[in-house]
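The complex appears here without one of its protein chains, the remainder shown in place.
Read from first to last, the chains carry the letters A, B and C; within each, the first residue is number 1.
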Amino acid sequence: MPLVHSEEQTLLREIARDFISEKSPTGELRRLRDEPDPIGFSKSLWKEMAELGWAGIPFAEEFGGADLGHTELGVVLQECGRTLTASPLLSTIALGGTAIDLGASEALRKEVLTGVCSGQRILAVAHQEQTRHAPYATETRATKTPSGYTIAGSKTFVLDGHVADQLLVVARTSGSSRDRNGLSLFLVDAETPGITRTRTLQVDGRNAARIEFRDVEVDGQRLLGEIDRGAEILDPVLDRATAGLCAEMLGGIEAAFEHTLNYLKVREQFGTVIGSFQALKHRAAELHVEIELSRSIVIEVQQAIDSGDEAVPELVSTAKARLSETAFLMGNEGVQMLGGIGMTDEEDIGLYLKRFRVQQFTFGDASFHRDRYANLRGY
Amino acid sequence: MPLVHSEEQTLLREIARDFISEKSPTGELRRLRDEPDPIGFSKSLWKEMAELGWAGIPFAEEFGGADLGHTELGVVLQECGRTLTASPLLSTIALGGTAIDLGASEALRKEVLTGVCSGQRILAVAHQEQTRHAPYATETRATKTPSGYTIAGSKTFVLDGHVADQLLVVARTSGSSRDRNGLSLFLVDAETPGITRTRTLQVDGRNAARIEFRDVEVDGQRLLGEIDRGAEILDPVLDRATAGLCAEMLGGIEAAFEHTLNYLKVREQFGTVIGSFQALKHRAAELHVEIELSRSIVIEVQQAIDSGDEAVPELVSTAKARLSETAFLMGNEGVQMLGGIGMTDEEDIGLYLKRFRVQQFTFGDASFHRDRYANLRGY
Amino acid sequence: MNELEQFREETREWIETSCPESLRSSTGQRSGTTMGGRRFPVFAEPAEDSHLWLSRAVERGYCAPTWPREYGGAGLERAQAAVLREEMLRLGAPPPVVSMGLLMFGPTLLEFGTEEQKQQHLPPIARGEISWCQGYSEPGAGSDLASLQTRCEDRGDHYSITGQKIWTSGADVADWMFCLVRSDPGAPKHEGISLILIDMNQPGVRVSPIKLISGSSPFCQTFFEEVRAEKNALVGPLHGGWTVAKRLLQYERQGISSSGFMGPTRGTDAPPELAKRYCGTSDGKVADPIIRDRLARMEMDQHCFNSTVRRTADEARAGNDVGTASSIFKYKASEDAKKRGELMVAILGTQGLGWEGDGYEPFEIDQTRTWLRSKGNSIEGGTSEVQLNIIAKRVLGLPD
Partner (left out) sequence: MNELEQFREETREWIETSCPESLRSSTGQRSGTTMGGRRFPVFAEPAEDSHLWLSRAVERGYCAPTWPREYGGAGLERAQAAVLREEMLRLGAPPPVVSMGLLMFGPTLLEFGTEEQKQQHLPPIARGEISWCQGYSEPGAGSDLASLQTRCEDRGDHYSITGQKIWTSGADVADWMFCLVRSDPGAPKHEGISLILIDMNQPGVRVSPIKLISGSSPFCQTFFEEVRAEKNALVGPLHGGWTVAKRLLQYERQGISSSGFMGPTRGTDAPPELAKRYCGTSDGKVADPIIRDRLARMEMDQHCFNSTVRRTADEARAGNDVGTASSIFKYKASEDAKKRGELMVAILGTQGLGWEGDGYEPFEIDQTRTWLRSKGNSIEGGTSEVQLNIIAKRVLGLPD
């Protein structure tokens, strides 16, 4: 497949860019941050996004979805990334919805995805327990009961966990911490007794929750896929969400680069625009090269997911490592090139720097993914 | 102690610089390389260096030494490094002589060091066995016999091993590979039956030997220090030799930098000298900063050795890691800044690039020393 | 025992008895320090102990150890001052006062000021009574400092200043400002600049703090409208302020790099201990080999930097030329501080992503904000690019 967007995808991008730049410029993130908004994203914006069909992009038409692919989801996420738009696209569509779609029974899919596609239902995936991404490092336990399971443990960094209607909880049903085998996925209503959620306020103005599970009871019907084999769902879900995140990162990187480049062209010092200084020119050109490579791997990984390519895990790690490195470089160069003004809260580049850091550490940083890639490639 | 050379040390440097630049400019290394010289260094030059007292710098006057310190040895090595002078200073003084001085009985010291100080005797330390520096990874065995020991095994990367009169062999007398305990050091005449030496030709025009020991018999009197506790000698010997190598590297880095800087000031392109291009200026300035830091750690580590500072191992690793990184940067930037001419064999910068690489990998590269440093610092 | 060693003993004893226990910290972290001045902001509690420590130091002139006694200093030799610094560090005593007056303005005034100016301004600085801020940058004049536009007009019996300054650190609490102004708009840009001293406590001065990405506001924007300065408030000649200004920048860079941007290097909050805590251990080593490698690299770089600061001081003492060392320090200290900030938040993982509120330790929030704040290190006080330009030109002799 050619590594370019189709006409339909390009059209979707244009629509998304128009919508996002009108409804959700970076000022919207500032508003949510500074008020501060109790939820951290705009429910009315999310409703509008759902009406545009974005909440249902990768899901079947029978649930109200658009039956498109992750490439299309990536197109929208990339545009959202440009203005740092906060929305449940990652938590509810790329993570939660995808998990339901890949792992749930037909009945459960209908029940959950219909609400997801209409923008009514917010989902969150509760997997992380430690200070860093480690998908199988799970000590939260689910213990069999006559009618189902009892979940006990605590989770951290649950994206949109504080407002989710339902949680997908990764719990250990056998094996020991760090084993890939023995994990199971459960769909749990967020209001179930025994669940305590604490919203955290992150440096990027977004939020993730810490969630305590104190003997939370869940019906046996709410198990996704097979018992002990939750990783078979979790892995592809994380791959898809990571690819989506990479698209969002690319959008942010592109916008930050354009913004920085523009500053280089107008800011005068020593009687000339600073963009004429060769040292800055070379650094800008190097950034451009890194961004070009980032563009290629982002579209490649999305297409690979949609075509069922078996190299998806390797490609996802390649993409996340590269986008993390490029975002790191872009954030730092952006602030440095903007100089003093780049250090002020009123300048947008700082918002990008902060969002980039959170993105770098979400679903594993570059170092994590190089390690994973080496494992996948057998060294 | 102030981190500057004393008046005497400064005088020594001036003498050394005059001598080396007259007797051993870089052309001398080319001559040895291209003839090719069967030994790889000039015995007559070494004789002159010994007459100047350099072969005995760190050894006692009773053996004909100058009773000075490693700081002074470093001063001379730094000057030798400037012109890439090949000599047995590292193999025979910093490594072999130091091992004898630290580990041998009074009688053995007298026997060996007298010849060393006069420049008559060449020593080599045979420790490495694998493709990288790993001081305790020793599988060469020394087995007790009624009159002494029998050594069997093979060594690689033995600096000046092909011309050494005597070899200091690290052999395992107990324990298993990679154990620090169980190593012993033996002084073995190079012509002892059972020894096969193969000279190698390195990329830097220097040479190291592979040495096979096939049931080589050695007298029990030729054991240095205590049996099984050879690492107690080997460690400080390697630290001293590594510090000396760092001084040599610094000299090479300084000379390569001066040479490159000079080129930047005279080479014209686009109607101006290329040293006026800001991108190159910034890179040159960054190099200068790295070199300044290198200068500090080199003199600090030499002084620490001479004052018996207990932080020597940490400092040695700090120095070797830094000098390796700086040499790497200098070699690469030097060739790139000289452009096409820098790629030609007739330009000296290539000689520095090659020597830098060998130096980087001698006694452990930057990565090895960061690992060692972390171990020493307890993480 | 030689004189210096005797001085060391006395100094140690004095510190032991004079510096309150509550202010002392083995981690090397500053606490209890004040910026001085009429508004006297104290960085940390307990404030009384901080003032006590200050008053005892003032008694001996130890806030400005190398300044002459007549200006409130202690008249120490450089070697003695170094001993004082070393002993305070060893005993964990914070500097009694940290101020731009001490680090930058005072040394410059000692060099360029009139006797009257020294008498008037130095003792209050040395006593921590009056605090100074620096009026250099302007919105349109950042790295290109000399393009500044703040006007200074001669009104016969006084000067009148109108314009705006930016990045004035501590302008909201400072008593006075040393300020670069354009005194001759017609002259070439470096030749129409003067350095003038402005009392901040007068009508026409307006100060507005700037909020940074880290959430703090260490800098201000300062607006002057027809602000008054006396005729004797010029440092150096009229229109000849650029030379003085450059010298002052050197002191600034020195101050920045000697105070450094570094946090604790030992103790439980030292990076290796944090790495063990947040990344876990394996055979007693930090479990993540890449983080461990970065840690060792950072610690080694920091060591080499410190050695270079020491060596440069030793070289200067030995009479060798160390002309632009301050640019080297400023460049390297700020670049290293940024790397350190990155490594610290990397060690913390997702716990290094917090802004405020529940779910994060105050220490973790602090690391995140320090990381953000560190991004400014390579901008303030002369950008890294400017330092590299200076090194290329002055040290390496590369042409424009």
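Definition applied: contacts are C-beta pairs under 8 Å (C-beta built on N, C-alpha and C of every residue); 3 or more make two chains touch, one makes a residue touch a chain.
Only a predicted model underlies this, so the values are computations on that prediction, with no experimental measurement involved.
The absent chain, not drawn in this view, touches the displayed chains A, B, C throughout the complex. Summary of contacts with the chain left out: across B:T156, B:T192, B:S276 or B:N375, the touching residue is B:T156.
Across B:T10, B:Q130 or B:Q221, the single residue that touches the chain missing here is B:Q130.
For chain C, the residues touching the absent chain in the complete assembly are 289-290, 293. By the touch definition given at the top, chain B reaches the unshown chain through residues 128, 130-133, 156-157, 198-205, 208, 210, 268-271, 277, 279-280, 328, 332, 335-336, 339-340, 342-347, 350, 353-354, 357-358, 361-362, 365, 367. In the full complex, the hidden chain is touched by chain A at residues 2-4, 261, 264-265, 273, 275-276, 278, 280-282, 284-286, 288-289, 292-297, 299-300, 317-318, 321-322, 367, 370-371, 373-375, 377-379.
Operating definition for what follows: only the chains that are shown with their structure count from here on.
Distances from each chain's CA mean to the overall CA mean are smallest for chain C.
Centres computed as Cα averages put chain A at a distance of 41 Å from chain C.
Spacing of chain A relative to chain B, judged by their CA centroids, is 52 angstrom.
Contacts with at least two other chains are made by residues 278, 281-282 of chain B. Within chain C, contacts with two or more other chains are made by residues 385, 388.
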